[in-house]
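As you look at this complex, bear in mind that one protein chain is not there, while each of the others sits in place.
And then chain A:
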């Protein structure tokens, strides 16, 4: 039984980095406190989209043994793939900055010690984990502990909300006190977070780390179908808890500490403690995901040996790249910037990285030289193409929306 559970840890951890990492934790609560549940449909659309492309990237990794950025480099050539590398690294490292800051903020909630003092401790702990701990142990621990975020769903039930009222919010397409532009800015931000490119880099590389072969296609599918919907549910639970408590009270969320307000009201200290464990685990998990993704993308583009399954001496540049990423993250945080605000600018880079990542995956998933009998069927191709169009529209719309609304105002 426990083996069955742990087999989906990769999918769960990948989804945590997409749906409930530091930036998204706050965004979900902001959305709940300002728009109620009227943006839940975006999360649903995002879950289906990331399932489609993570499924393809996992399938390609299992059948051909190639991770996503190796395919990008091979199919796009050095110039276009290099552009994708720069944009993806920008998104990934900005997110890593937010995660290290997020771990520190979560530890401040637990300890009342200032978060700036926790930053170097968090980064050092991350480095030790990445240097010494096996991939499977990392993904199991972060994935399982991150599930403590289910505390938000428990809180929603304990609060005993008016379910009819919540249901009515789901059907709304606006909020009384908000403009249409801010509604669509948050719609695009939630969708972009769900489809963020480092998820497929991490998921496909993780498949290679675990030694997936054609016999593991079912494992890959199970990881996708359990992990991402679960991530989506957690993100909706956070928005719902904020919609039940903070929206009627007119409290607009602007920090991670406010996430725990509805939880405290619903379940007291005990539930808050559970949720804080979840916050630390989710931000740590997302930090592990983004640090590894930095190493994976650089190494796969430049042809270095990579992987946690190799000892640091056998993949020195891969391990060094991760250290550099962590040092950069600490350096940025030491300037006292707001770590959550940093992630808002990643949408600009996502606009470049998203199409340049998902087009090669879709193309290779159709190549019988790589995939043999496992090439995409019509339904996957149809979904993949539809989502590419949505992605491009959302990615292009994100930048003017960000400027007009001043990043959600």
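Quick note on the criterion: a contact is a pair of C-beta atoms (placed from the backbone, for glycine too) under 8 Å apart; a residue touches a chain by one contact, two chains touch by 3 or more; residues count from 1.
FYI, contacts and distances are computed from a predicted model.
Looking at the choices "Chemotaxis protein CheW", "PRC-barrel domain containing protein", "Fumarate reductase iron-sulfur subunit" or "Anti-sigma K factor RskA", the name in the UniProt record of the chain not drawn here is "PRC-barrel domain containing protein". When the whole complex is considered, the residue among A:14, A:95, A:346 or A:376 that touches the unshown chain is A:376. For the chain left out of this panel, the touching residue among A:75, A:221 or A:310 is A:75.
Touching the omitted chain from chain A are residues 74-80, 359-360, 362-364, 366-369, 375-376, 381, 384-385.
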